[in-house]
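Apart from one protein chain that is not included, each protein chain of the complex appears where it belongs.
Order as written gives the chain letters A and B; numbering starts at 1 within each chain.
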Amino acid sequence: MPDLKKFITDFGWPRIIIFLFLVFLFIAAPFVNVRIDASIADVLNRFGQSAVLVLALVPMVQAGCGLNFGLPLGIIGGLIGATMSMQFGLVGFAGFFGAIALAAPFALAFGWGYGRLLNKVKGEEMTIAMYVGFASVMLMSIMWLILPYNSPKMVWGYAGKGLRTTISVEGYWSKILNDFLAVRIGKFFIFPTGLILFVCFCAFLMWLFLRTKTGTAMTAVGSNPDYARASGISVDKMRTISVMLSTLLGAVGIIVYEQSFGFIQLYDSPLFMGFPAVAALLIGGASVNKASMVNVLVGTILFQGLLTMTPSVINSLLQNDMSEVIRIMVSNGIILYALTRKTKVTK
Amino acid sequence: MSGKRSIGRFLRDNAVVLIFLAITVAAIKPSGYSLTYIGQEIITRLGRNSFLVLALLLPIFAGMGLNFGMTLGAMAGQIGLIFAVDWGVAGWRGLVFAVLIGVPISVFLGWVCGKVMNKAKGREMVTGYILAFFMDGVYQFFVLYMLGQAIPIRSSSILLSRGYGIRNTLNLQIVRQSLDTIVPLKIGPFVFPIVTFLVIAALCVFVVWFKKIKLGQDMRAVGNDIVVADAAGVPVERTRIIAIIISTVLACVGQVIFLQNMGTMATYSAHTQTGFFAVAAILVGGASVKRAGLPNVFIGVILLHALFVVSPMAGQRLFGSAMIGEYFRQFIGYGIIALSLVLYAWRARKEAAAARAQQREGESAPVNGGAA
Partner (left out) sequence: MGQESPLLSLEHVSKEFYGNRVLHDVCFELRKGEILGLVGENGAGKTTLMRILFGMPVIAETGGFGGRVCIDGQEMKFQSPFDALDAGIGMVHQEFSLIPGFTTTENIVLNRESMKANVLKYVFGERMSVLDRPEMRRRAERAIAKLDVKLDPDMLVSEMPVGHKQFTEIAREINREKTRILVLDEPTAVLTESEAEILLASLRKLAAQGIAIIFISHRLHEVVSVADRVVVLRDGGVVKDTPVTGVTVRDIASWMVGRDIATGRTEAVVDRSASPELLRVEGLWVDMPGERVRSVNLSVREGEIFGIGGLAGQGKLGIPNGIMGLHHAAGKVIVAGKEVPLNDPRAALLEGMAFVSEDRRGVGLLLDESLDWNIAFTAMQIQDRYLRKALGGLFRVRDEKAMRELAEEYIKLLEIKCTSHRQAAKELSGGNQQKICLAKAFAVRPRLLFVSEPTRGIDVGAKKLVLDTLHRYNREYGTTIVMVSSELEELRSICDRVAIVDEGRIAGILPPTAELAEFGFLMSGEAAAEAHGDKKEAARA
C-alpha cells in the first residue's frame, strides 16, 4: 500500500488522470463508430513525427537551462535546411538527409549564440528564451520574403519572388521515412516502420550521449552546478553544448515532422511549436531539471494519443467540436502543473 | 571626467528607450504620414491603451515581474461587454454595466492567478503566460459553448448560426466611443477624448496614493526582499495575491476602455495580444522587471504606438512590401521585450558582483589601532 501511494505521488495525479482518460477514449471509440485500427495508426504517425522535437528539449533540461521555449530557433534552422534542399532539387533520401545536413551548420550557429546569451542571464532563461524565439521567427519571416529562392514549386506564383506560406514536399521527400519498410495490416492500418525506427535511433543516440563523459558532466551541471564546478567542469561550456544540441535536434525534429506531415510551414508557424513539445515532455514525467528517454517516449505517446483521440471520440459523443478547447486546457494545464511543483532539488 | 561616465551610464540605463526612439524617428519620413496624423493617432492610442499598461505596475512593485496574467482580466471585461450588448445597454451606461459584470469575475480570476503564482515563486512570468493560455481555453469553452445554451442569450443576432456560441466579431456600435466622446474637445487639428483621459488620470492618482499607504509599502517590501519582509511579519502571500487581483481588475476595466474605442470586438482573439502589447509598452518606456513608474507607462505607450503607426507604411515604401513592414513591427515588439529582459538580467548580475566586490574591499582594510 505505501508503495502504491509513493508511486502515485511520484507519478503525479495529472498524469494518472490523463492516462485513464486516454484508456476511456479507446474503450469508447468503437461505440461511436471510430475505428480503433485507424486511430492507432494515426497515433503512431503523430507520435513519430513529434517525438524528435520533444527529444530536443532533453539536453537543456538535463543541463539545468530549463524548458526550451526557444525551440523555434532550432525549427528555423530546420526550415532553412528543408527549403534549401528543395531549392537544390534533392529528392528521396538524399532530399531528407540533405535537408538535415544543410540545416546543421545553421542550427549549430544559432545554438551557439543562443547558448552564450542564456549563460549571461542565468535564472530568467525561460521567459527570455520565449521572446528570443518569437523575435527570431519574425526576423526569419522577413527573410523568407527576400531571400533569393526561385524554385517554382516554392515561390508565389505571380510575383515569382518570396516563399509561400505552406510548401508541399510531395514528390520530393514526403513520407520518405514513414513508407520505408511500412507494414500494412488491413485497409486502415499502416505501421510507419521507417519513422519509428528513426525515432528510436535518435532516442538511442541521446541515451548514449547522456552516458558519455560529456553527457555525465552535463547532467551533473543541471543537478548541482557547484558540485560540477568543484570537479573541474566548466558550467558555461556544458550549458552552451546543451543549447547547441537542443537547437540541432530541433532542426532535425521539424524536418522529420515535415516529411510525415507533407508540408513545410513557414512564417508564423514556428511561433508556438515549442509549447506542445514542452507539454508532452512534462506529461511524460520530466521535471524542470531532469528528463529521460522514458519521459520523452511515454509523454509523446500520451499527448499525441490525447490529441488524436479526443476530437474523434468526443466530437462523435457530444456531436460537438470541443477538441481545440480540450487541447488548449490539457497542454497548458500540464505545463502549469509542472511550473508550480516545488523543485525537487534536495538540499 | 565624471561627465563622461555619467553620459555612459545614462545611455546604458536608458538603452531601450533610446534605441526605440531612434528607430521610430527614422521611420517617420519614409512612412509618408504627416505629423498631424501621427499626433492624432498617438492621442487616440494614449486614451485607448494607457489604462491597460497601468495595470502592470502593481505586480512589478510586488516583485512578481511582468504580469502576463492580465489577459485574464481582459477576458472578464469582454464577457461583460458581451452581456452589455446582449441586454442592449447603450452609451457609457453600457460600459459601466460591462465593468460591473467583469469586475467580480476579475477578482476571482485574479485570486486564482495570484495563488498559482505564489506556488511558482521565481517563475511568475512564465507561469502567468501559460495561465493566460490555459484560461483562453476556459474562456472559449464558456463563450463558444455555454453562452446561448446553458446561459441564455437574448439577442440571437450575436450568436453563431448554429444557435449557440458568440459570433467571431461582436459589433460594439451601441457603446462605441461612448467614453471618448462624452465631452468632445477639439484643440486645433486634434481631438481629445477628455473623459477617457480623466479616467486615466484618476488611475494615476490612485497609483500615487497607493504607494503612500501601508499596503503599498508592504508591497514594495515584498518586491524588494521577500525573505526579510516575511521575517518582519509582513503577510507576503496575501500581499502578492492582492497585487495580482488589483492588476486583473484594472486589466478588465482597461480592456473595456480599449474595446469601446475600437468599436468592434474580435471575440476569440482580442485578448490574446493584450498582455504582449502592454508589456512591450512598459518595457519600451524604460521599465524593468523590478522597477516601473508612471513615466515609463506613458513614454512607452507613445513610443511603441508611434512605431506601430508608421512602420507598416514605412516598411512598404522602404522594402516594397507591407508584409515586411508588418513583420518588422512584430520583430521589433518581441525583440524589445527580449532585449529589456536580457539587459535587466545582465545588469542584476553585475550589480550583485559589484556588491560582493564592495564587501571585499571593506574587509581587507588593514587592522588599525590596537586591541582595546
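By our rule, a contact is a pair of C-beta atoms (placed from the backbone, for glycine too) under 8 Å apart; a residue touches a chain by one contact, two chains touch by 3 or more.
Bear in mind that the values here come from a model prediction, so they are computed numbers and not experimental data.
Undergrad: The chain left out touches which of the shown chains?
TA: If we consider the entire complex, the absent chain touches A, B.
Undergrad: Among B:115, B:167 or B:220, choose the residue that contacts the chain missing from this document, as touch is defined above.
TA: B:220
Undergrad: Decide which residue listed in B:162, B:186 or B:212 touches the omitted chain of the complex.
TA: Hidden-chain contact among the options goes to B:212.
Undergrad: Pick out which of A:109, A:185 or A:208 touches the chain that's been left out of the picture.
TA: Answer from the full complex: A:208 touches the omitted chain.
Undergrad: Please output the residues of subunit B touching the missing chain, sorted low to high.
TA: 209, 212-215, 217-218, 220-221, 224-225, 228-229, 231-234, 355-356, 359-360, 362-365, 367-372
Undergrad: On subunit A, what residues meet the omitted chain?
TA: On the side of subunit A, residues 208-209, 211-213, 216-217, 219-220, 223-224, 226-227, 229-234, 290, 344-347 touch the unshown chain.
In this section, only the chains that are shown with their structure count from here on.
Undergrad: Roughly how far is subunit A from subunit B, centre to centre by C-alpha average, rounded to an integer in Å?
TA: 31
Undergrad: Under the stated contact criterion, what part of subunit A meets subunit B in this complex?
TA: Its residues touching subunit B are 69, 117, 120-124, 126-128, 130-132, 134-135, 138-139, 141-142, 145-146, 162, 275, 320, 322, 324-329, 332-333, 335-336, 339-340.
Undergrad: Give the list of subunit B residues in touch with subunit A in this complex.
TA: 65, 116, 119-120, 122-123, 125-127, 129-131, 133-134, 136-138, 140-141, 144-145, 289, 319, 321, 323-324, 327-328, 330-331, 334-335, 337-338, 341-342, 344-346, 349
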